[in-house]
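Beneath this line is the structure, given in structure tokens, with notes to follow.
Removed: one protein chain of the complex. Kept in place: all other protein chains.
Up next, chain A:
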């Protein structure tokens, strides 16, 4: 466990620990006898001898609150813990083994939930007689099934995870798999369950004690104190305050502790937090550079994007420039983490809150002929453009469709968001669009929900929505990566066909697949850790690369006849640890000392080609 984790745990741990220690130390503290009755001092307000006052029998409230904590905490913690252990065991076994074991464990535990809680408690009391011990047994039985359910559901999900199957494949025994692999991974929701159970056990304890089923008066417990104070609420309202404060305070501290524990137990740590205000302000800042010639469709100039803010901000995209002409298909290719997707999202103003534009321009010339800088356009203006002149298709079609609406309605909605049409007319157009993107039996499928379509059909529906308003620029981010090759071929053909029909639509196709690029694009931009390293017409760039990274990527495509694939050594450097000078130098076969001394600039080679390599002439 790291220091920062201890830091997070310190406060809630100290509070809960303090409460428990206070209760445990009750016999050692100089407290008044909690059951000593002094009827003459009934309901006296706080005084020097009795800091919190005296109750309806004149007993010292402070003493009763601390002694009462013993009963309340012991009952609720023990009950929650016993229920937790038993319920978790049942849930783990049931979820892991399924079948008969599931019936014997989870299902029979759930049968308990059918009994009214009070009836169940009465039953236990009749068998065991009243007292704190009985209360613990009754509450444990009552709460175990909910743990069993949570553990069961989590185990079901976990048992098919690859790393659990991996343990099985290693030949590990079931017990070892359950304890070492499944349990730690299902623990976080169970911890939350624990804090909820303790809280609700404290509340139930008071109810059951009142019925004479739990802690027996005159022994103190917070529950009994609340009960007692209720009847004298008019004369002595503070008597209600103390036990309630103690109860809520303990529950809040406990919730905080469980939350902190859950976060600390998550090995992935916490994410950078955004500063929306800074992002907002930087969006308002005017461009300082002189206005350059407007592009025919889109030109990105020296775009910089940063993740997070302050000194820890990561420069995810640096000095990216690219242009798309009307009717052109530009592929943006690069490995994961190269900044392809962020660049695409920046164009549509859809950057996630942690990412902001720290420099550069995104000039777009609209249908009406005016040129705007999309990087500085306000959200309302962007929203008018999005889905109309500019649109986007994402990698995962199911994430782009709303699961509770019919696909036809979703396409129709996109049309009506930008066009003043009747619902019927929009729906008619939606069906025509679905037919155009090759959804078989479009009129019927328009009424289908997304889950009723296959992945390929969903992607067709998403494309239908994207082209619904005849966009001038379509950005497709890995639209075929999640699909099978035969379906990918269908979608690529569809996109090529749509572009041919909708003369003038520009397409930015983001992908990591070089072969797909060569099938669909006119020009290609190759990106590496947030920078453009090479640009030019596809056939030329792939045929005779002018950057060692492009050359290595092309060589690593498994199409040649050699037995060994050609691999790029090393790994993509992380953004927080970029190499000095040329970012590719540590993996580059041509690297020389000058390469690490200074970062090479993007150099134009003529013929629409450019490269960011000082030794491009030597690239084979």
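By definition in this document, a contact is a pair of C-beta atoms (placed from the backbone, for glycine too) under 8 Å apart; a residue touches a chain by one contact, two chains touch by 3 or more; residues count from 1.
In this section, contacts and distances are computed from a predicted model.
A.B. asks: Out of "FeS assembly protein SufD", "Cytochrome b", "ABC transporter ATP-binding protein" or "Glycolate oxidase iron-sulfur subunit", which one is the UniProt protein name for the chain not included here?
C.D. replies: The chain we cannot see is recorded in UniProt as "ABC transporter ATP-binding protein".
A.B. asks: Among the options A:513, A:544 or A:596, which residue touches the chain absent from this view?
C.D. replies: A:513
A.B. asks: Check each of A:30, A:99 or A:171 against the chain that is not shown and name the one that touches it.
C.D. replies: Checking the options A:30, A:99 or A:171, the one contacting the hidden chain is A:171.
A.B. asks: Touching the left-out chain: which of A:44, A:371, A:490 or A:596?
C.D. replies: Of these options, the touching residue for the absent chain is A:490.
A.B. asks: Using the document's contact rule, name the residues of chain A that touch the chain not shown here.
C.D. replies: So the residues of chain A touching the unseen chain are 161-163, 165-173, 176, 180-181, 184-185, 265, 267-269, 335-336, 454, 456-457, 484-490, 492-493, 512-516, 518-520, 542, 552-554, 556-559, 563-569, 571-572.
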